[in-house]
Each structure stands twice: as structure tokens, then as C-alpha cells.
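The next block holds one structure in the form of C-alpha cells; read it before the comments.
One protein chain is absent from this view; the other protein chains keep their places.
Going by the order they are written in, the chains are A, B and C; count residues from 1 in each one.
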Amino acid sequence: MTDSLGTTGLILNEPLLWEKGRKGRCGFSLPRRDVPVSALDPHLTGTGPDFPELSEVDLIRHYTRLSTWNFGVDTGTYPLGSCTMKYNPKTNERQAGLPGFAAAHPLLPPELAQGALALMHDLAGFLAEITGMDAVSLQPAAGAHGELTGMLLIYAYHRSQGAQRSKIIIPDTAHGTNPASAALCGYRPVPITSGAQGVLTAEVVAAVMDEETAGIMVTNPNTLGLFEENIRQITDIVHAKGGLVYCDGANMNAVMGIIDMKAIGIDVLHLNLHKTFSTPHGGGGPGSGPVCVHKRLEPFLPVPRVIKQGSTYTLSEEFPQSIGKLDTFHGHFGIMVRAYSYILSLGPAGLKKASQLAVLNANYVKEKLKETFHLAHDRPCMHECVLSDKNQAGHGVTTLDIAKRLMDYGFHPPTIYFPLVVPGAIMIEPTETESKEDLDRFIDAMQQIAREAAENPQLLHDAPHKSKVRRLDEVSAARKPCLAG
Amino acid sequence: MTDSLGTTGLILNEPLLWEKGRKGRCGFSLPRRDVPVSALDPHLTGTGPDFPELSEVDLIRHYTRLSTWNFGVDTGTYPLGSCTMKYNPKTNERQAGLPGFAAAHPLLPPELAQGALALMHDLAGFLAEITGMDAVSLQPAAGAHGELTGMLLIYAYHRSQGAQRSKIIIPDTAHGTNPASAALCGYRPVPITSGAQGVLTAEVVAAVMDEETAGIMVTNPNTLGLFEENIRQITDIVHAKGGLVYCDGANMNAVMGIIDMKAIGIDVLHLNLHKTFSTPHGGGGPGSGPVCVHKRLEPFLPVPRVIKQGSTYTLSEEFPQSIGKLDTFHGHFGIMVRAYSYILSLGPAGLKKASQLAVLNANYVKEKLKETFHLAHDRPCMHECVLSDKNQAGHGVTTLDIAKRLMDYGFHPPTIYFPLVVPGAIMIEPTETESKEDLDRFIDAMQQIAREAAENPQLLHDAPHKSKVRRLDEVSAARKPCLAG
Amino acid sequence: MRYLPHTPEDIADMLAEVGVGSLEALFATIPKDCCCRLDMQLPAALTEWELNDHMDALAARTAVSPAVKVYMGAGSYDHFLPAAARHVLARGEFVTSYTPYQPEISQGTLQAIYEYQTLAGRLMGTEVATASHYDGSTALAEALLMAIRITRKKRVAVSAAVHPHHRRVVATYFDPTGYDIVELPCLPDGRTDLTALDGIEELAAAAVQSPNFFGCIEDLQAAADGAHARQALFVASFTEPLAFGLLKSPGSLGADIVCGEGQSLGLPRSFGGPGLGMLGSRMAFVRNLPGRLVGRTQDQDGRQGFVLTLATREQHIRREKATSNICTNNSLCALTAAVYMAALGAAGFCELAQLNHDKAEYLKTGLAQAGFPSPFSSPTFNEFVVRFPGGVEKVYRRLLDKRIVAGLPLAKYYPGLSDCTLLCVTETAAKHDLDNLIKEVRS
Partner (left out) sequence: MRYLPHTPEDIADMLAEVGVGSLEALFATIPKDCCCRLDMQLPAALTEWELNDHMDALAARTAVSPAVKVYMGAGSYDHFLPAAARHVLARGEFVTSYTPYQPEISQGTLQAIYEYQTLAGRLMGTEVATASHYDGSTALAEALLMAIRITRKKRVAVSAAVHPHHRRVVATYFDPTGYDIVELPCLPDGRTDLTALDGIEELAAAAVQSPNFFGCIEDLQAAADGAHARQALFVASFTEPLAFGLLKSPGSLGADIVCGEGQSLGLPRSFGGPGLGMLGSRMAFVRNLPGRLVGRTQDQDGRQGFVLTLATREQHIRREKATSNICTNNSLCALTAAVYMAALGAAGFCELAQLNHDKAEYLKTGLAQAGFPSPFSSPTFNEFVVRFPGGVEKVYRRLLDKRIVAGLPLAKYYPGLSDCTLLCVTETAAKHDLDNLIKEVRS
């Protein structure tokens, strides 16, 4: 089809929940009362929350209509850089919904929870094998939580070495969660700039690394989609000064079965199961951010840990040096079930193939678009490539305009204005589940948009044209916040 | 909200299945081969069907996109007359999906199928109780199939009486399936016209009923949404001449717990479980059309029949006068599970309440719109009311224009141009699951459309404006049929 | 009740608007002698949670795998159902919409059914396929009536190896029509004796099923030639369309009308229904086809779109002169089949068919070696008849105690095969289960 993938169709408006319904309705089947009412001391009781009252059909239509205002991976191509918006397999939902998992209480005595414990034990083993690290904690609830866990591990390690440190090195390409997580541990981020090639040089690291510095946080592959090729020298430098190396593994999707993280000197790394391991993002979560560590950090891992004794699994708290607990129970078990299912569905060859194809897709898009859009670093990339609006600036067209216009073509925009080191960044991560035809359509759209930028920039300033709402006033939203109805 | 419920938003185009995909893809997990290949005689084997090859994500996106081009009860108000588009409860889907039902083989020995047989036995009993009839067969696959079954029963009955008859009386308000089903039995339909009041008079029936006539097919409440108030006299007349009375029970939703069909002289009646009993229409089926009969017709019911002996259920073929089988196995069991769940969820009081509210909703809409749109019969209606475009004709606006314009307002149009006795009929059946607010919005939309008809008829001729496609060329579709790609 | 949105205030306001004093009064126009019902004797309403418990208990009283191994096909087949298909098929816009009489807001269903018609035609080898029928048996009955309409002749010949239930449904449909049905007997090899066609007068159509009820693959070309030689149409039916991943399509072998049961294309067995009635023919017969058809067209802006078409064949236009009385069909089942065929794709469909055949062959050979050969020599797909010289009942009972259902005993359907059972093996049966079955039979 030559015409745009994006078009318009009938969509239903829908009021806010409390503008709907009528007192006296209920969309829930209230259980039968088989015990007497027993009154509670009246000065304790209140009037209950002021919730709207809807019928079941009100409820179904409300959320069905809202859902149609959203764009998901199930809708179309979603090349959101750094977010790995790959296809979320439906069988994983089936597995997570099994009563034996979904209805299991987290504090069941281990003998009654062998299935859940076995799954966690084996998943941790799989992740250790995939990254090459020695031990894994599944407790962190998301990537940033994994980063915090990693920082706490490094903090605990240095304390065990007898001397705490105050700083941590963080490249300018790092995701915002990196400095924020470090700060939670009281570490002062020491920013370093990546080299002209878009990767860190040993020199800049050597220049700042000292005995006051706890270590470094590197993202590898980094947020420019490049492999940190000096990583070996860098980790040597950091280790030489008694520091540790944290790797933000959010981009692991590029290198499964290709890089041994321990071998390149990583001490601790977090994974995003909701990226690399295909669990759905759910409009912003829940995710899961396991940390994988070098054996020197294993004693500090969160508790409880699943231990296998013979053929039975138990939970152990017997790790006196542990940093403690990161969340109430075992972490996001429901997400672990999905990731476990994904790993078993692909197997080792499939996982490696996924990484290879993710990298192939990114390089394909890069090659096809680099003539039209300025490419920050013209060299082979990993899972994503970073373009910018430099070539379009002459027409007064910005990255934001390009992103909004892509919606009219039926695509979710890439990540924009990140990483910060590339002005007007357009960060494209296709992932391996996009087919060549889908990428070719995306490339066509980008090229048509470039033409429009030259011929009719207003068309882009006014975009999007087809979505249910157009550009929103974010300024007054922040100035006079209205956060509840 | 004062603005229209209908708006436009981003919708994705999607090519035909075979314009998608690539040879070499497969969206299905092929089972592992654990037995040797054994070749089949090559002159029997072919090349296999030419199916497109898609990945799982291709498949998910294809059907997700297509679904967004559709309007369902889950989307909004669907007042399609005679179709009873009530809310389809989601718990019913859960029940029908239970492995013990969904995975059961229809020819299991009865001792291994007690659960399924018990459900069928009890559902038949419930339907007999709801209609007041003596016995029920669940085998018919839809309403028209139930009509055919009914005709076959009447045919078998007359044969058993020693003399076959050639004609059957069918009112002009009848649904097209009535004469078509009668014709399949070789009966010649004798059309009669309903009286000025929109109901049959005893006189017109008496005038045509004779010993050559097998009986009459009445729809009660009829397709004008009116109760056939002379039904007692009519059934007496038919019975007096040795005929039988068939009732099309598609409109049973109006009278559950209110009318005893046997008491008013009905000999056989079909129900649409996909209307009255809330099972989803699925874009045109599957449905289920059980027939409920007077005991004089019971010996002729289809086989096998579920028999309860003590606490166990068996299947019996021991009915020598049976008309035989109507479909391969037991009928649409999966639909029966949903209807059974619905009946148990509402209970006797809930079913009666549903009928009362269905009638209330229809009368409310009728009263609110009868000033604006011509009302065929200005009298209390049952579950639906029939308006027409008579008042708008002056502006050159037709029922079709009004129906198409309703889409822009976010409503599914009513049934149009049926029943045939009302020129330009607009047949509105709200059902009981629509709330007063929803009806008020619908009424507003209809009134605004009436204003538009006067002020700007072209707006209506050009409608719909918001849907993904606009009016389609049905003429050339039929003239040069393209039925496959 | 959570499905009923009306509050007492709503009801009061609406009654006032209608000018009626109570809900009961809404029915005042109904004559007293139509005696309003007293309360219905039905179980009191259950909560959603009581219903779940009740249904779980009922469902638990029906034997399904893995608890029981069921080697039975006979028109209802056990195939794997992908989670991805279930996911898209649960979309409310597909499930809760009516027949697409308003095409502008029904393009999802319409394009999907158009795609189904296309894939179904490619599968059956026909130029056109309908949007669906109730099931294989009614599709066959409608196909035969269609042949009678086309040929204006009054007699049909149906093979004794057509599914017995399909033949019974045909008999039910034919009973009042005066048309007659001649049965074509079977040969010792398990296939239809086509010589029986000789000398049948007034023949409108001959119907043969392949693979037939015994699982045997018929010589459809010969059957087509035989029918055509008598100026009759040849109707080819089926119950296991997966076979066409391996076999030549009926259309390619000369069938004028092809019909059958599509349950095995991704539909759960669901105790026998809903299934999917499939029916296709040559384009020349399109105006004689029963049932609904979706056609491709354009909207007023020239955009591609789809509509229900050739409605002049149908009851809502043609009434008693319609080609069928069908209205609601099995649309969602057709959609399911389309999703399934698209998921497998050409190569996957063939591979799955081959696997079905090979697993069935594995069991067939194993049983033969164990001393229980098939009485029929004809090649089979994923079903076959096996003879237990000592009688079926004993073996069948013994296996049942081991939670194995040894197929469908044939005595009830074919007295001549009273010591035989009809076994089916699909991709869901693991080799070790087949080995176990052989072992148990032997013991």
C-alpha cells in the first residue's frame, strides 16, 4: 500500500469515571453474607471513599474506549530507543495467570511453594548464564531499583573493605536513573564525557578514578547504541584503584550470547526483564530489574535467597553481610514467570539470534536514514542508532515536530532528546521482532517527513493531525497542576 | 459532555493477509516430531494450500488493527431492533473456556461426560420453565435452525395424524427466516396482514385457516414490538382446525416471567440464546436456537436426548417418532454454557426484572422520540419500538441517512427497513443493559439529527463522516462479485 | 444486579416519562387471559463466585486430557490452540458485534471474513467459499439441496462412508422434501464403491467424504468422473480439513461443491459445538450458494472496503424463495479458522498435517504388529479403523480403567464392523503415550 499506515476512524469519547454512573449501581458481584454483621466501634468508622458507582457494562465500555486512545506494540511499530519495545508473547500471559502462580501467597511455607521457588531458582541461573556473572538477585522491581541495589552492594562492599568512598564516575551518556540511584546511596556523581567516537576513553576514566571513588557506572552497549570498546582498559583502571564497575544492562538485548559481562570486568549489572526478556511494559510498568554480580559481591545480595538442597528449594536469610530487603516479598514474581517462559521458548540459540537480528535491524535503519537525517556517530551500531534534527534545523523543524508527525504515519515515535549528548536526538531501537517490511515502511515515513520538512514545515509544526487529541499544553499543566478530579 | 460521543482518532490501515508476511515465516509453534516420517502415496499428495506466512507479531497486529474498525456492544449503545444486543457478561466466557467444557469430546461415553450432560439437562429444564413449555431440544444451532426444527416437528406431527398439510400462515410482519424455514419443509406460506393496531386480528386468521393448513407462525411479541393481544383467539382458531401454532420467540426478552407461552396456546417456540440469554453475537454467530414444545410434540424432538436416571445422565435415541438429528453432535454446547451461566447469574427475579427494564427502556425511547420521528403505532410497546423517516421525507432525508449519521454520533444504528410493513422503518431495541444516561444521549443524537435533516440534509446524505470508510458501493459489489483475493 | 444499570430513581423518572405507574403496569396492554406468569421455579441467583465454584465442579465431571487420553476423532479433533489466537479472538469488537449489516463500522469483521473466504477457498480448492454454516452436517445438507436446485433433479447418492451423523442430518433435511437419497456402499478396502452409481436415474449429485469416516482417503477424481458421467454434480465433504495440508484439495480433483466441518482449524471441541460449516463451489454456482458472502468493493472516496453481498439469495430479501433459511451463522468460528490458518501458514500447515499422519501411522503400524491390523487396506490420514478379533468391548473397558478412551466403537454405526473401533491420533499425542496404548492393548 502506498498510502499512509495511519488513518482516522470512529473513536468514542468517554467522560471521567466520576462523571459516569449513578449512585446505587454496582459493577461487582458482592459475595453472599453467611455471617452476622458485627458493628465496629463507631468512632473508628468513616463514610467510606467517594467512588463512582457503575454497572458492569459501564465499566467495560469505559476501559474499552480508553484503550482505543492508546498505541501499543500490539498496535504497531514502536521504535522507542533504550526501551526495547519488542513483541510481548501471549503465551507468557497464560503462564503468569496459572492459579499455582497467580494465587500463591508469598509467605507460604517453602514445602508448599516448591514450584514458585524452583522457577525463581532456575531463572536466576539462566540470567547468570546469559550475562556470565556468578550470582543473581531477582528482588529489584525495575531497572532503577536494580541500580539502587547495585549501588548498595558496592557501598556494602567498600564498607567491608574498611573504607567507604564518596564518589562514583558516571558518563554524560548515562540514563537519568544512574545518577539518581547513585545519589540515593550518598555517592556524588563525577560526570565524564564520552569521546569523539561516542565511547569512553581509558584516559578520561584514568584522569578521575581515585581511592575516593567507589567505582564507575557504565551502560554497555551505551545509550548511543555503541559498544564501549575500551571497556577492558576502563575496568582495569577502576579495579586497580580498588573501585568496582557497575554496568547498566538495559541494553543487554544487543549482546545476549555475545558478551560475557564478567569477562570484560563487570562487577555488578542490572537487567530489565521488561526490555530484553519481552515482558510487557503495561503503560509504564510493572517491570523487573534483577542484578547479576561477580562472586565478590555475592555475600551482600538481598535476602531471602532461594537455595536448592538436593531436589528441594528453601528460602535462606543466612547471609549476615546482606544489604537486606529491597521490597516486601520476592520482587515482581509475575514478571519473572513471563521472562522465564520467554527464555525457555527461545533457548540459547534463539536468544543469540534475537540479539543478532536486533542489531541487524538497527544497522539497517541507520544505513537507510543516515543520508537524510544527521547521524551522531557514523559507525556500526548495536541495538539502536541515534539520529538528530540537525539537517532539518534549517527549515525550523525540530525533533519534536518529526516525532509528532510520525504518529500521523501510524508509528510510535522514537525516544527523543535522549541521550543528552546529542542535541535533538532521535534514538531508534527497532528490536528484532520488527520485520523488514515494517522497517521499510518506517524508513519511507521518515523520508517523507524529511521532504515535508523542506516543503511544508507547518504541516510538521501542527502534527499530529490524526490522533484523538493534538499537542497538549504541558506548560500550564505543570504551572497549575490539576492532579485529581 | 455536550459534544458528540463520536469523534475521530488514529486508526491503522492494514493490508489483506496475503499482502502481508513472507514465505518462510510461521506464527505457530510447530510440535516436536517424535515419530519417523512415513511417506504417503505420492499420487495422493498435493502441494498444500497457498496460505500467507506470518510471524506471531504480524498476526497479532493484523487482527488487533482489524478489531479497531469494528463497533461492538463493548464499544457502545447498539439498539439494533430484533437483535437484543444486550451486554455479554465476561464471566460467561470464563465458564465456557473451562477445559472440562472446551476440551470435551462430544462422543465421550456418558459416564465420562456427566458434567456436560448435566448442564444440558438443566438448561433445557430452565428454558422449559421460563417459557412454560413442556420439553426442550437444545440441538438447533440458531434461530432459523430452530424454526426449521419447529416446522419439521409440525410436519412430523401431521404425518402422525395421518394427513399431511401443504400451507402455513405467516404474517407480513414476520422475519424473513420464517417463510424460508417453512419453505424448506415444503410448506407454502400464506401471508396475512396485521391489523391497523399492528397486531393480528382473529378474523384474518379465521379467514385463511383450513384443514389444508398446517398451522401458523407468529412472532410474539411481534416485530413491531407489540404483544399479539388476540393470540388466545388466534391459537384457538388454529387448533380448532387441527393446526399447530409456532411462535418465533426471538423477542422473548420482553416477557420472561411474564408470559406463559403454553398457556396462550403455543405448541412450539424457538429461543435465541444469543439474544435473550446474553451470549455474544460474534459478528454474526455462533448462536443457539433451542425449541420448546408442548407435550404433544415431545415424541418428535431431535435425538439424542439427555435423560436423567437417578443422579446420572445418559443419552437416549429411543424415540422412534423423532425427526432425527439437526446437526452433527449436540448443538452449540459452548453457547449453552454461556446461557446457563447467565440464567444462574440472574435467577428468576433477575430475569423478570431484565424483561421489565427492557420494556421500560423501549417505551422511554418511544415517548421521547415520537414527537420528532413518526411512530408507526402509538401505543405501549414491548422491548422495541418502530419509528420511520416519514417526518423527514419532506427534506429528502431517508432512514438510511439517519442511520449513517448516527454513527458520527457514536451509536450503532437501529435495524432499518424492517419490518417491511413500515416503510422506512427504524426499529429500536435498547435492551435492559443500557442506562438512562446512555438512552438520553441516544435520544439527543436522534433529535439533533432531525434538526440537521431540516437544516442541512446534505450532511446526512454524506454521512458517516468519522468512520474509517464511508458509504460503500454495494451495487457494483453485487454486480461484479469479488468474493476472494 | 451488576448487569442492570437502573437505579430506583432512574426507574421512577422513566416510568413518569412513560406515564405508567409501575414496572408491572408496562404490561397492562397484555390481556388478562394471557395470564401473566407466576414466579418461575428456577435456582436463586448465584454470585459470580458461587457460579465459578459451581461451574468448576461441573466441568470437573467431564473427562479431558491430561487426566484421560482420548484417541477419538470421528468429526471432532484435538489440536493445539495457540495463546496468540485466543488473545485476538477475545477482542470485544469482534465478539460483541452483530452481523455486519452496517459496513462502515464493521470493516474488521468484514475484512476478516473476506480473508476467511479466501483461505477457505484455497484450502478446499474452490473458487468461492461462503462466510460459514452451522457445521459440517448442515453444510452437506445445504450442498445437496444446492445441487438439486442447480440440476433440477431429485435424487442424491451419498457414500456409506460419509460421517453417519452427517448422513442423518441430511436425511432429516430431506424428509419433507420428497427428494430421495441412495446410499453408496463401501468396498472391502474401506473406500466407496463407485460402481454403485451405475444406473441411478435422476441423479443430482453424488457425495463422498475424504478422508472418509473410516479415515480412508477416497479416490475423489474417480468419484467426480463417475458423477459427471451421469450429468450429476460431485459433492466432496470432509471432517478433517487438516488433511488437505498433505492431500490434493477436493476442488483440484473435480469436486463441483466442497463442504465439511472446520472444527479442527483452531476451534475447541467444546462437546461438539459450535463448529464451523464450510462450503465452497465453482464461481458459476455462486448465485445458488446458500448462506452469507462478503465481497470487496470501494467507498465513495475510492477506499477499499468490504460488504455483505449477493443478499438477493438470502431470506431477509427473498424470503421463501431464498437459497437457504440461514441468518445467524458461525462467523466467529470462521474468524477463528482464519486466524489459525494464518498462524500456521502454508509450510506450517503442511508440516502439521504430515505430523498428524505420521503419528497415526506409528500407532497403526504398532497395533498391526501387536496383532491388531486395520480391516481396511486404503491409506489413511490421522484416523483409522482397527479390529479387535476378541471383540471391542473388553479391550475398550480395560483401557477405560487406565484412563484411555480407545476411540469410537463402530458397532452402533456399522453392524458389520462390530469388532472394530475408530482411532484418531493428532499432534497432541506423544510417542510414549502411543507406545503405552500399544502395550496396554497387547497386555
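By our rule, a contact is a pair of C-beta atoms (placed from the backbone, for glycine too) under 8 Å apart; a residue touches a chain by one contact, two chains touch by 3 or more.
Since the structure is predicted, the reported quantities are computational estimates derived from the model, not experimental observations.
The chain that is not displayed touches the following shown chains in the complete assembly: A, B, C.
Touch with the chain omitted from the figure is made, among A:P189, A:G242 or A:P299, by A:P189.
Within the complete assembly, A:L148 is the residue of A:L10, A:M133 or A:L148 that touches the hidden chain. Within the whole complex, the absent chain has one touching residue among A:L10, A:I192 or A:I323, and that is A:I323. Take chain B: the residues that touch the chain left off the picture are 10, 22-32, 55-58, 60, 64, 89-91, 93-94.
Mapped onto chain C, the interface with the missing chain covers residues 48-49, 53, 66, 80, 82-83, 87, 90, 92, 428.
Basically, only the chains that are shown with their structure count from here on.
Taking each chain's centre as the mean of its CA atoms, A is the chain most distant from chain B.
The distance from the centre of chain A to the centre of chain C, each centre being the mean of the chain's C-alpha atoms, comes to 46 Å.
In whole angstrom, the spacing between the mean C-alpha positions of chain B and chain C is 20. Each of the following residues of chain A touches two or more other chains: 10, 22, 55-58, 60, 64, 89-90. The residues of chain C that reach two or more other chains are 3-5, 10, 48, 82, 84, 87, 92, 105, listed in rising order.
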